[in-house]
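The other protein chains are all here in position, but one chain of the complex has been omitted.
Per-chain residue numbering starts at 1, and chain names A and B are given in the order in which the chains are listed.
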Amino acid sequence: MKAMRLRNNLIIAVCLAVLYFGIAYAMKQRMLSSFHQVNLYLMGINIIMAVSLNLIVGFTGQLALGHAGFMAIGAYVSAVMTLKLGQPFLLAVLVGSLATGVVGVLIGLPPLRLRGDYLAIATLGFGEIIRGLLININYVGGAAGMNGIPKLTTWTWLFIFTVATVLLIKNFINSSHGRACIAIRENEIAADAMGINTTFYKVLAFSIGAFFAGLAGALYAHYFFLIQPQTFTILKSFDALVMVVFGGLGSLTGSIIAAVAITVVNAALQSLGALRMVIYALLLVVVMVFRPQGLMGTKEFTLRTLLRQKGGSGLHDYRKQVD
Amino acid sequence: MITVNKLTKTFGGLTAVSNVDLKIEKGELVGLIGPNGAGKTTVFNLLTGVYVPTAGEIIFEDKSLVHLKPYQITAQGVARTFQNIRLFNSMTVLDNVKLAFHWHDKYSLWGAFLRLPDFFRGEEKMDEAAMELLKVFRLDDKAGELASNLPYGEQRRLEIVRALAAKPKLLLLDEPAAGMNPLETKELMALIGEIRDKFDLTILLIEHDMSLVMSICERIYVLDYGKIIAEGTPEEIKRNPRVIEAYLGREA
Partner (left out) sequence: MDLFFAQLINGISLGSIYALIALGYTMVYGIIQLINFAHGEILMVGAFVGFFAIAKYDMNFFAAMLLAMLASALLGVIIERVAYKPLRNSGRLAALITAIGVSLFLQNGGLFVFGTNFQSFPQAFPKKTFQFLDGMITITSYQILILVVTILMMLFLNYIVSYTKTGKAMRAVSYDKDAALMMGINVDTIISATFAIGSAFAAVAGVLLGLYYQTVHPLMGFMPGLKAFVAAVLGGIGIIPGAMAGGFLLGIVEALVSGYWSTNYRDVVVFLILIVFLIVKPSGLFGKDTGEKV
């Protein structure tokens, strides 16, 4: 058992190394156009967004529609750190993420008493409030936003942060604390009766998710060097939610695959102009109608299933915790 | 061990439980019976903090349980099962049990994130303890299955295992044999007696089937229309005219 885990981890590590060095080499040789590079970075950022939102929505069962608001906080705080205060990149990223995590606790605490659709609307409202406040703060450029943020998100940092996010969230989910979150999704009353402080774990999942969304925002700000309140509309929250649901609620690998796939589809449709979003939306509806449990359901795509084709646990719909 | 005084719960204008007094000594196996809708499950929900009592007090080991949240009451040493099974369906049988270890045996959050040694130690400890409990209820060979894939009788048993994993001193069983066939029921009842001795428990159980309660409980409370109408040994209860009326009057 232990030997197999070690072997699997080794295989994954080798694959990641090949991916990292392969792309680093390709960049060095100028084999990637700037269009490809932009989408590569978006892929990493989208993976972080989707995986962190899945922790809240898919694993803990709390429907949240304000993820873009968290991304905005991370982006703005980190940009202020580097652009206005002249702090180093890593510190800026850390402070941006932590600040977002703290905001996650503050705004998560009251509405997490709410259930289902009410929580969804409250978080949607929070996202809009954050955006509305940013428009009104002149220090960060108001509606025009912040321009000229140093381009410090390198491929190496993007890669490290993306892998670390996935790894940390995976570790969390497969721990006693993660089980507590999943138990809340499965049956909140029973979880409570088994000694789980459900409010604590909901807020915890919410703030961990917020922390990583803030990280995504910080990476975004320091690659695209321009951030505006308009960047973080509810559409961005929808985007992240679409990836989570598309990949399967409660499947981390599903979220990763969906984030990559949706970024690719978006890029491929770019040349179509206005028609792009029409097709994207249509695709979304079609996938939902024909495969509402998402690509992976709650299953994970593991090396074991790949190597031995052993059947998984079967498909599970989103439990109706929302009622 | 637990003393309940004048416990009352009203919903809007409806009084579900009214002036209920209960007293259970350590190590007792007590039954709570009554016709449908008598308020038995409401009493459980009050004892475990799902509902806040309108009036009255609940003293468990010299400490009031009123206004504590369900998870805090569990931490005081009271665990329960549910009449309508509430398992974590898409978690494995093993994980269902391990979840209940969380409040008393958790390791640090950092250990979880970074896979520090305390994570591995903690998980190993939980695995072992959970498997041991599952063995008592002959569910150990199903540890890897999803809870929702278990047959009904085993789901009921898993609910009890999960409650035991929460390390209760007082165990509340809400119709543990509901929907089981006579043979399964008999086995389960024997098992309940066994676990009381093995885990040094005090048990309060709700049951519908009179003959079963009579066979294993030492003392019985009878609830009707939210009021305790009788209390005593099974023999006394059997002969009590008010109990006979409550049951025969409406259920015969």
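Please note the rule applied: a contact is a pair of C-beta atoms (placed from the backbone, for glycine too) under 8 Å apart; a residue touches a chain by one contact, two chains touch by 3 or more.
Predicted, not measured: the structure shown is a model, and the values here were computed from it.
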Residue of B:Val50, B:Ile229 or B:Ile244 in touch with the missing chain, whole complex considered: B:Val50
Which of A:Leu94, A:Leu167, A:Ile189 or A:Leu226 contacts the chain that the document leaves out: A:Ile189
Identified contact with the non-displayed chain, of A:Ala68, A:Ile227 or A:Leu249: A:Leu249
Contacting the left-out chain in the complete assembly, out of A:Phe126, A:Trp155 or A:Tyr223: A:Phe126
In chain A, positions touching the absent partner: 57, 63, 110-111, 113-114, 116-118, 120-122, 124-126, 128-129, 132-133, 135-136, 189, 234-235, 238, 241-242, 245, 249, 274-278, 280-282, 284-285, 288-289, 292-293, 317-320, 322-323
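Please note the rule applied: only the chains that are shown with their structure count from here on.
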Geometric centre distance via CA averages, chain B-chain A, whole Å: 40
Interfacial residue positions of chain A with respect to chain B in the complex: 168, 171-172, 175-180, 182-183, 186-187, 189-198, 250, 298, 313-314, 316, 319
List of chain B residues in touch with chain A within their complex: 48, 50, 69-71, 74-75, 79-80, 82, 86-91, 95, 98-107, 109, 111-115, 119, 122-123, 126, 146, 162-163, 165-166
